[in-house]
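Now for subunit A:
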Amino acid sequence: MAERALRHNGQTAAPALVEARGIHKGYEGHPVLHGIDLKVGAGEVVALIGRSGSGKSSLLRILNGLVSMDAGQIDIDGLRLTAQDNAARTLRQLRSTVGMVFQKFNLFPHLTAGHNLMLAPQSVLGLGREEARVRALAMLERVGMADKFNAYPRHLSGGQQQRVAIARALAMSPKVLLCDEITSALDPELTGEVLDTVRQLAADGMTLIMATHEMAFAREVSDQLVFLHEGKVHESGAAEALFSDPQTAELRNFIGAMDRGRAARER
Partner candidate 1 sequence: MLMSPQGFFRLRVLLVWASLLLAFAAFVAGFELDFSVVRERFPNLLGLRLNPDGALQGAALSVLVSFAAMAVAIVLGLAAALGKLSRSAIAYGLATFYNSFFRGTPLLVQILLIYLGLPQLGPVPAAIPAGIAALALCYGAYLSEIFRAAIVGVDPGQWEAAQALGMSQGATMLRVILPQAFKSAVPPTGAMFISLLKDSSLVSVMGLWEIMFLAQSYGRSSYRYIELLLTAAVIYWVLSIGLEFLQAWLEQRLRARHG
Partner candidate 2 sequence: MTFWMRRCAPLLLLALAAHCLAGETLDRIQGRKELVEVVDPDYPPFAFLNDSNHMDGFDVDVAKAVAQRLGVRLRIETPSWELVIAGHWRGRWDLCICSMTPDQRKAQVLDFVAPYYNSPAVLVTTAQNTGLQSIRELSGKRVGVEQGSSYERYLQKDLVIAAPDAKALSYPFNDVRIAPYANEDLAFQDLALGAGRRIDAVLSNLGTASARLDRMRGKFRIVGEPLYVEPNWVAIDKGDPQWSALLARTLAELKKDGTLARLSVKWLGKDLTQ
(Lines give C-alpha, C1' and ligand atoms only; values in the text may rest on other atoms or scores of the structure.)
Protein backbone atom coordinates (compact mmCIF):
# COMPACT_ATOMS: atom_id res chain seq x y z
CA MET A 1 0.00 0.00 0.00
CA ALA A 2 1.26 3.50 -0.78
CA GLU A 3 1.77 5.69 2.25
CA ARG A 4 3.49 9.01 2.42
CA ALA A 5 6.77 8.59 4.33
CA LEU A 6 7.25 11.12 7.15
CA ARG A 7 10.38 13.12 7.72
CA HIS A 8 12.06 12.11 10.95
CA ASN A 9 14.61 14.84 11.30
CA GLY A 10 15.10 18.24 9.79
CA GLN A 11 18.66 17.63 8.68
CA THR A 12 17.98 17.08 5.00
CA ALA A 13 16.17 20.03 3.44
CA ALA A 14 14.52 17.89 0.71
CA PRO A 15 12.15 15.04 1.74
CA ALA A 16 13.90 11.65 1.76
CA LEU A 17 13.41 9.73 -1.46
CA VAL A 18 14.76 6.57 0.07
CA GLU A 19 14.42 5.82 3.76
CA ALA A 20 15.46 2.51 5.25
CA ARG A 21 14.94 1.73 8.94
CA GLY A 22 16.16 -1.15 11.05
CA ILE A 23 17.17 -3.47 8.22
CA HIS A 24 18.17 -6.90 9.52
CA LYS A 25 19.33 -9.73 7.32
CA GLY A 26 20.90 -13.10 8.03
CA TYR A 27 21.84 -16.05 5.80
CA GLU A 28 21.34 -19.48 7.37
CA GLY A 29 21.80 -18.24 10.91
CA HIS A 30 24.80 -16.13 9.97
CA PRO A 31 23.79 -12.48 10.40
CA VAL A 32 24.92 -9.98 7.78
CA LEU A 33 23.03 -6.76 8.51
CA HIS A 34 22.39 -5.71 12.09
CA GLY A 35 19.88 -2.91 11.86
CA ILE A 36 20.75 -0.48 9.10
CA ASP A 37 19.25 2.99 8.88
CA LEU A 38 19.71 4.99 5.73
CA LYS A 39 18.23 8.19 4.42
CA VAL A 40 18.77 9.43 0.89
CA GLY A 41 17.30 12.62 -0.51
CA ALA A 42 16.34 13.20 -4.12
CA GLY A 43 19.36 13.97 -6.27
CA GLU A 44 21.75 12.83 -3.56
CA VAL A 45 24.74 10.60 -4.29
CA VAL A 46 25.48 8.13 -1.50
CA ALA A 47 28.60 5.98 -1.46
CA LEU A 48 28.62 2.79 0.62
CA ILE A 49 32.11 1.81 1.60
CA GLY A 50 33.45 -1.03 3.68
CA ARG A 51 35.31 -4.33 3.48
CA SER A 52 34.00 -7.22 1.43
CA GLY A 53 31.42 -9.06 3.49
CA SER A 54 30.38 -5.93 5.38
CA GLY A 55 26.92 -6.22 3.85
CA LYS A 56 27.05 -3.58 1.09
CA SER A 57 25.75 -5.86 -1.67
CA SER A 58 23.07 -7.35 0.57
CA LEU A 59 21.83 -3.90 1.51
CA LEU A 60 21.58 -2.83 -2.12
CA ARG A 61 19.74 -6.01 -3.06
CA ILE A 62 17.30 -5.48 -0.22
CA LEU A 63 16.63 -1.95 -1.46
CA ASN A 64 15.26 -3.27 -4.76
CA GLY A 65 13.71 -6.39 -3.34
CA LEU A 66 16.05 -8.92 -4.98
CA VAL A 67 16.73 -10.20 -1.52
CA SER A 68 14.18 -10.26 1.29
CA MET A 69 14.95 -8.69 4.64
CA ASP A 70 14.38 -10.42 7.96
CA ALA A 71 13.17 -7.25 9.65
CA GLY A 72 12.91 -3.59 8.83
CA GLN A 73 11.09 -1.13 6.69
CA ILE A 74 11.84 0.68 3.48
CA ASP A 75 10.07 3.69 2.03
CA ILE A 76 10.95 4.60 -1.53
CA ASP A 77 9.08 7.35 -3.31
CA GLY A 78 5.93 6.70 -1.35
CA LEU A 79 6.11 2.91 -1.66
CA ARG A 80 6.48 0.96 1.58
CA LEU A 81 8.21 -2.38 1.80
CA THR A 82 8.42 -4.40 5.02
CA ALA A 83 9.75 -7.81 5.92
CA GLN A 84 6.20 -9.23 5.86
CA ASP A 85 4.64 -7.17 3.10
CA ASN A 86 6.62 -8.09 0.02
CA ALA A 87 4.11 -9.26 -2.56
CA ALA A 88 5.33 -9.74 -6.11
CA ARG A 89 3.29 -6.77 -7.27
CA THR A 90 4.86 -4.46 -4.69
CA LEU A 91 8.29 -5.67 -5.70
CA ARG A 92 7.65 -5.02 -9.38
CA GLN A 93 6.44 -1.50 -8.60
CA LEU A 94 9.53 -1.00 -6.49
CA ARG A 95 11.81 -2.12 -9.28
CA SER A 96 10.34 0.30 -11.75
CA THR A 97 11.41 3.06 -9.39
CA VAL A 98 14.77 1.57 -8.45
CA GLY A 99 17.28 0.46 -11.07
CA MET A 100 20.44 -1.58 -10.52
CA VAL A 101 23.79 -2.01 -12.21
CA PHE A 102 25.87 -5.07 -11.33
CA GLN A 103 29.53 -5.79 -10.87
CA LYS A 104 29.45 -8.44 -13.59
CA PHE A 105 27.32 -6.31 -15.96
CA ASN A 106 24.83 -9.19 -16.50
CA LEU A 107 23.99 -8.10 -20.01
CA PHE A 108 21.79 -10.53 -21.92
CA PRO A 109 24.32 -12.25 -24.23
CA HIS A 110 21.79 -13.44 -26.78
CA LEU A 111 20.57 -9.89 -27.51
CA THR A 112 22.31 -6.91 -29.08
CA ALA A 113 23.05 -3.87 -26.95
CA GLY A 114 19.98 -2.15 -28.35
CA HIS A 115 17.73 -5.11 -27.68
CA ASN A 116 19.14 -5.42 -24.17
CA LEU A 117 17.73 -1.96 -23.58
CA MET A 118 14.45 -2.54 -25.39
CA LEU A 119 13.45 -5.75 -23.64
CA ALA A 120 12.25 -4.44 -20.26
CA PRO A 121 10.43 -1.35 -21.55
CA GLN A 122 8.52 -3.55 -23.97
CA SER A 123 7.88 -6.35 -21.51
CA VAL A 124 7.22 -4.38 -18.35
CA LEU A 125 6.03 -0.97 -19.54
CA GLY A 126 4.22 -2.27 -22.59
CA LEU A 127 6.02 0.05 -24.98
CA GLY A 128 5.70 -0.58 -28.70
CA ARG A 129 8.71 -1.67 -30.72
CA GLU A 130 9.40 1.74 -32.26
CA GLU A 131 8.95 3.60 -28.98
CA ALA A 132 11.29 1.22 -27.20
CA ARG A 133 13.88 1.55 -29.96
CA VAL A 134 13.80 5.34 -29.78
CA ARG A 135 14.20 5.25 -26.03
CA ALA A 136 17.03 2.67 -26.26
CA LEU A 137 18.89 4.83 -28.77
CA ALA A 138 18.52 7.88 -26.54
CA MET A 139 19.87 6.03 -23.50
CA LEU A 140 22.82 4.64 -25.45
CA GLU A 141 23.61 8.15 -26.61
CA ARG A 142 23.55 9.34 -23.06
CA VAL A 143 26.32 6.89 -22.14
CA GLY A 144 28.14 7.45 -25.41
CA MET A 145 27.41 4.02 -26.91
CA ALA A 146 24.89 4.88 -29.62
CA ASP A 147 27.08 3.50 -32.41
CA LYS A 148 27.06 0.04 -30.75
CA PHE A 149 23.29 -0.45 -30.95
CA ASN A 150 23.62 -3.61 -33.06
CA ALA A 151 26.68 -5.03 -31.33
CA TYR A 152 26.50 -8.13 -29.21
CA PRO A 153 27.86 -7.87 -25.65
CA ARG A 154 30.67 -10.32 -26.39
CA HIS A 155 32.09 -7.91 -28.94
CA LEU A 156 32.32 -5.06 -26.44
CA SER A 157 35.04 -4.30 -23.92
CA GLY A 158 34.28 -4.52 -20.20
CA GLY A 159 33.93 -0.77 -19.87
CA GLN A 160 31.63 -0.60 -22.86
CA GLN A 161 29.47 -3.42 -21.52
CA GLN A 162 29.09 -1.71 -18.17
CA ARG A 163 28.06 1.53 -19.85
CA VAL A 164 25.43 -0.39 -21.80
CA ALA A 165 24.31 -1.93 -18.51
CA ILE A 166 23.93 1.53 -17.03
CA ALA A 167 21.94 2.63 -20.06
CA ARG A 168 19.76 -0.47 -19.73
CA ALA A 169 18.89 0.44 -16.15
CA LEU A 170 18.23 4.04 -17.17
CA ALA A 171 15.87 2.95 -19.95
CA MET A 172 13.30 2.14 -17.27
CA SER A 173 13.45 5.76 -16.01
CA PRO A 174 14.25 4.88 -12.43
CA LYS A 175 14.23 7.51 -9.72
CA VAL A 176 17.07 5.81 -7.87
CA LEU A 177 20.02 3.93 -9.34
CA LEU A 178 21.84 1.32 -7.26
CA CYS A 179 25.41 0.53 -8.31
CA ASP A 180 27.00 -2.59 -6.87
CA GLU A 181 30.79 -2.16 -7.26
CA ILE A 182 30.35 -1.55 -10.92
CA THR A 183 34.04 -1.00 -11.63
CA SER A 184 35.48 -3.81 -9.52
CA ALA A 185 35.43 -6.31 -12.36
CA LEU A 186 37.05 -3.97 -14.84
CA ASP A 187 40.67 -3.56 -15.85
CA PRO A 188 42.01 -0.30 -14.38
CA GLU A 189 42.26 1.48 -17.74
CA LEU A 190 38.57 0.81 -18.42
CA THR A 191 37.19 2.14 -15.12
CA GLY A 192 37.63 5.72 -16.27
CA GLU A 193 34.92 5.63 -18.93
CA VAL A 194 32.43 4.11 -16.49
CA LEU A 195 33.24 6.59 -13.73
CA ASP A 196 32.83 9.41 -16.26
CA THR A 197 29.39 8.13 -17.05
CA VAL A 198 28.43 8.00 -13.37
CA ARG A 199 29.84 11.45 -12.82
CA GLN A 200 27.61 12.73 -15.61
CA LEU A 201 24.58 11.00 -14.12
CA ALA A 202 25.22 12.62 -10.76
CA ALA A 203 25.57 15.99 -12.43
CA ASP A 204 22.23 15.40 -14.18
CA GLY A 205 20.61 14.99 -10.77
CA MET A 206 20.15 11.22 -10.60
CA THR A 207 19.81 9.78 -7.10
CA LEU A 208 22.64 7.25 -6.73
CA ILE A 209 23.45 4.73 -4.05
CA MET A 210 26.71 3.05 -4.94
CA ALA A 211 28.79 0.44 -3.20
CA THR A 212 32.35 1.12 -4.30
CA HIS A 213 36.05 0.62 -3.64
CA GLU A 214 36.98 3.71 -5.66
CA MET A 215 37.80 5.99 -2.72
CA ALA A 216 38.95 8.97 -4.74
CA PHE A 217 35.84 8.83 -6.87
CA ALA A 218 33.57 8.44 -3.84
CA ARG A 219 35.24 11.41 -2.20
CA GLU A 220 34.81 13.54 -5.31
CA VAL A 221 31.25 12.71 -6.34
CA SER A 222 29.24 11.68 -3.29
CA ASP A 223 27.24 13.91 -1.00
CA GLN A 224 26.97 11.30 1.71
CA LEU A 225 29.40 8.56 2.66
CA VAL A 226 28.24 5.55 4.64
CA PHE A 227 30.87 3.28 6.15
CA LEU A 228 29.59 -0.21 6.84
CA HIS A 229 31.49 -2.43 9.17
CA GLU A 230 30.37 -5.93 10.15
CA GLY A 231 26.78 -5.23 9.18
CA LYS A 232 26.35 -1.92 11.00
CA VAL A 233 26.65 1.69 9.94
CA HIS A 234 29.79 2.69 11.71
CA GLU A 235 30.03 6.22 10.45
CA SER A 236 28.12 8.33 7.98
CA GLY A 237 28.13 11.90 6.87
CA ALA A 238 29.66 14.25 4.33
CA ALA A 239 32.40 12.51 2.35
CA GLU A 240 35.12 15.10 2.92
CA ALA A 241 34.52 15.11 6.68
CA LEU A 242 34.77 11.36 6.99
CA PHE A 243 37.93 11.13 4.95
CA SER A 244 39.81 13.97 6.62
CA ASP A 245 38.61 13.23 10.12
CA PRO A 246 37.54 9.62 10.67
CA GLN A 247 35.98 9.22 14.10
CA THR A 248 36.39 5.47 14.61
CA ALA A 249 39.41 3.22 14.53
CA GLU A 250 37.77 0.89 12.03
CA LEU A 251 37.28 3.64 9.49
CA ARG A 252 40.81 4.84 10.04
CA ASN A 253 42.12 1.33 9.43
CA PHE A 254 39.94 0.95 6.36
CA ILE A 255 41.10 4.20 4.78
CA GLY A 256 44.67 3.33 5.61
CA ALA A 257 44.38 -0.07 3.97
CA MET A 258 42.79 1.45 0.87
CA ASP A 259 45.56 4.04 0.62
CA ARG A 260 48.27 1.40 0.99
CA GLY A 261 46.61 -0.74 -1.67
CA ARG A 262 46.41 2.15 -4.09
CA ALA A 263 50.02 3.11 -3.47
CA ALA A 264 51.11 -0.46 -4.16
CA ARG A 265 49.25 -0.52 -7.46
CA GLU A 266 50.66 2.83 -8.57
CA ARG A 267 54.25 1.86 -7.81
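A few comments on the model shown:
The rule is simple: a contact is a pair of C-beta atoms (placed from the backbone, for glycine too) under 8 Å apart; a residue touches a chain by one contact, two chains touch by 3 or more; residues count from 1.
How were these picked? Simply put, all candidates are chains of the complex that A comes from, given by their letters.
As the structure is a computational prediction, the values presented were derived from the model and not from experiment.
Of 1 or 2, just one candidate touches subunit A in this complex, namely 1.
Subunit A makes touch with candidate 1 in their complex at residues 61, 64, 66, 88, 92, 95-96, 99-100, 102, 104, 106-110, 119-120, 123-124, 152, 154, 165, 168-169, 172.
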